[in-house]
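Before we start, here is the structure in question, set down as C-alpha cells.
Every protein chain of the complex appears in place save one, which is left out.
By written order: A and B. Residues from 1 in each chain.
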Amino acid sequence: MFADAAKPLALTLKLWWRFWPQLVAMVLLGIVFGDLFMQIAARAAFLNHMAGLALLTLVALTQLTVTVAMFQTLLPALPATRAAQQAARSEASGEVPSGGARLARMVTVALLPFFAYYAAWGFLGDTVRQYSRVTLDMAPFGESAGNVLDVLDSRWLVLSVAISWLIRRFANAMQKRGEARSFWQIVVVICETNWIFIGLYVISRWKDDVVGWLMSRNIFSVLQAAADGMAAPIASAFADPMVPVEVTSVDTTARLVNLFFYMLLPVIWLVLAALIYGYDVRDDKELMRAHQRVERLGARYSTIPKFLRDFVEHFISGYRSRYLPIANGVRITLSSGVVLVVTLIVGYRLVDWLAAWAWLGTTRLIGPHELDTWQVLSHGVSLLFGSPFQDSSTGILVEPLRICFLAAILETAFALPKRQTSGGAQPTGPKGAAEVEAQNA
Amino acid sequence: MTARSLDWESGQGERKWRRRSLWALLLLVPLALAGQAYDSVKTLLGGEDLFPRQVAWGQSAHFGGSDWKLTDLRGAFGMSSLPPDSVPVLADFSVKVGDPDLQKLWLGCKVMLIDAEGRRWSPTSAVSLKAPGDVHTCVSAIFSGARRGDTLNLRETFLVPRQATKTIRPAVGLASERPHFLFFQLEKD
Partner (left out) sequence: MMRKMANVILLLLATALCYGLQVSKPHYAELIGPIPAYGKLGDAVVGRGFEARAAKVAFSRNLKVDRYGQTKVFTTGGIWAVVTVEFAASAQSTTVAVASWRGPTGLAYDQTERLSFADGLLPVAIDPGLPKKARLIFEVRPDEVSNATLLISEKLMSALDSQAEISLGPVAAGADGLPAETVDTLDLTQPI
C-alpha cells in the first residue's frame, strides 16, 4: 500500500529533476506575458472598456497555454500515458497533428473545462478584479477611469461576441485556404477564448442577479422560513440568547462543505491533466445517448442567428468532444484505486501547504522591514512560492512541482496493472500501453 | 524509423531544450522580477531619503525648485522639564523660492538631524520655543502663499541626546526629489 503511494512521489521527483529548467522557464514566461497582457488590457480600457475586456482574455489564455505546455513537456517521460494516447488516436482518425498546431488544438480542447473550473473557483473573478485594480492604479489622480467593467452589463457585449465571431470565421476561412495554418489556428483559439471568458463571467454575474431576484420574492422567503422552521423547530421557537460574537463559530456543515471542496480541487486538476493529454473517448454508449438527447434539443435553436448559435453551441453542443473526456477522466481517477486518489488529494494539498509555510518561513528569515521595502521583497518571495493571496500558483518552485505531481499520478493510474488485466471496457487499449512499455524496456 | 531511434532523437531534443531553458532562466528571472517589482521599486525610491547630496556650509543648493541654505544650528540649553541628558536643537534655513508651486514640489517635506552613526531625529512636539512671526516650519511654509523670489525663513525644533549633539547634521527631504536628499555640512566641518 505504501509502495503504491510512494511510486507517484518518486516519479514526481524524477520528472522534476529531468525537466525543471524547462518548467521553470515556462512559468516565468507565463508571468512575464501575463503581466504584459494585463498592462496592455488596462491601458486599452482607457480607450475603450470593451477592448480592455477583450484583451483580458489574453491573460487567462496565457495561463492556460503555460499549463498545457508544461504538461506537454513532461510527455516523453510518461510511457503509459503516451501509449494510452496513441491507442485512442488510432481508434479515431489516426491523424497526428504536430508542433504548434498540436498545442493550439490542445488549448482549444482544454479551453472550456479550464475556464469552467476557473470560473467555478472564482479565479475568473480574481483576474477581473486584478484588472480593475490595475486600471484604477493607472488612472491619473482625481480623474476616474469610470467603472471599466460596466460593459459586462451592456448590450455592447453582443457586439463583442459578434465581432470575435466574424474574426473567427475569417480565420477559419484562411486556415482552410492553407495559409499560415498555425497562426490562424491561434487566432481562432483567441476568439473562442474571448467568448468563453466573457460568457462565463457574465453567466456567473447574472446567476447572482437571478438568485437575488428569487430571494427578493416573498413567496421564496415564506418557503425558506418554512423550511428553516422545519429544520430547527426548537431553536426558532425561542429567541436566541445573546452570544458574544467571539464565542460563535462556523458551523460544522459549512466546515464539511469547505473540506469537501478543498479535497475536490486536486481531483479536478487531475481531470484537467487527463484532458490535456488528450485522453478522448468516442464510444462510451451511456454518454453518447445523453449527447444525442441534447443535440435534438439543440436543433430547436437553429432558428436563431448563426453567430449567437455558434456562441451558445460552445456551451451546449460542443460538449461531446469536450465533456466526454472529463467524464472519462473522472472515471479513470476513481477507478484507479483509493490509495492513488488519497495520494493525489493529500499530496496536492501538501504541496500547497508547504508553499504557504515556505512563504511564512521566508518572511521570518528576511525579518521585519518597512512596508515599502517589503512591497519590493514580496515580489521576490511570490516569484518563488506564489502569491500570498494563494489565488494562482505561479511560484517557480511550486508550480513545476505541482504539474510534475499531477502528471506522475496520471502516469501511475495509466500504468496500474489492474487496468491491464481487466481493461476490456477501457477504450485506451491497455494492450498498447503494455507494448510500448515493453518496447521502452 | 524504429522506436529506439525515435527515443534517442527526442532525448537529443530534450537535452537541447534543457540547455536552452537554463540559459533562458538567466534572462527570464530578472525580467519577471523587474516586471513585477517595477512599480514597488518606484514607490520605494519615491518614499525614502536614501542618497545624500552634500551641501557645504554657507552654500545654497537647488532642491525642489527652490534654493536652500542652512543658516544656523544651535542647542537651546538650560530648559527645565525635559528628559535628562537631552538638548533641544534648532535648525534654521533660509529658502529662496524659485518655483512657487510648493504644494506640489514640497509635498512630504521632512527635515531631520542625522548623526555620525546614521541615526535620524524628526522634529519634536515636546519642546515649543517662541519664534518670530515670519518663521515657518517646512510644512506650514507650503501653505504660506510664497511667490517666486520670496525668501522663507524655516525653523525646526528637535530633541536630541546630549552626546549626539557633537556629530548631528541637518538634512532635508522632499517627495519631489526622493530618493535624493540634502545633507548640510556645518561651519566646523
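Following the convention adopted for this analysis, a contact is a pair of C-beta atoms (placed from the backbone, for glycine too) under 8 Å apart; a residue touches a chain by one contact, two chains touch by 3 or more.
Small disclaimer: the values here were computed from a predicted structure and weren't measured.
Novice: So which shown chains sit in contact with the chain we cannot see?
Specialist: A, B
Novice: If I consider the whole complex, including the chain that's not displayed, which of A:Glu192, A:Asp352 or A:Glu399 touches that chain?
Specialist: Only one of A:Glu192, A:Asp352 or A:Glu399 touches the chain omitted from view, namely A:Asp352.
Novice: Where the complex has a chain not shown, which of B:Lys42, B:His62 or B:Arg120 is the residue touching it?
Specialist: Of the listed residues, the one touching the omitted chain is B:Arg120.
Novice: Contacts of subunit B with the missing chain: which residues?
Specialist: Those residues of subunit B that touch the unshown chain are 83, 86, 112, 118-122, 124-126, 158-161, 163-164.
Novice: Counting contacts across the full complex, list the positions on subunit A that touch the omitted chain.
Specialist: With respect to the unshown chain, the touching residues of subunit A are 1, 246, 258-259, 262-263, 338-339, 342, 345-346, 349-350, 352-353, 356-357, 359-360, 363-364, 367-371, 374, 378, 388-390.
Heads up, the rule we're going with is that only the chains that are shown with their structure count from here on.
Novice: Given the complex with subunit B, which residues does subunit A contribute to the contact?
Specialist: Going by the criterion above, the answer is residues 19, 21-22, 24-25, 28-29, 31-32, 35-36, 76, 137, 372-373, 375-376, 378-380, 382-383, 396, 436, 439-440.
Novice: In their shared complex, at which residues does subunit B touch subunit A?
Specialist: Those in contact with subunit A are residues 3-4, 7, 10-11, 14, 17-18, 21-22, 24-25, 28-29, 31-33, 35-37, 39-41, 43-44, 47-48.
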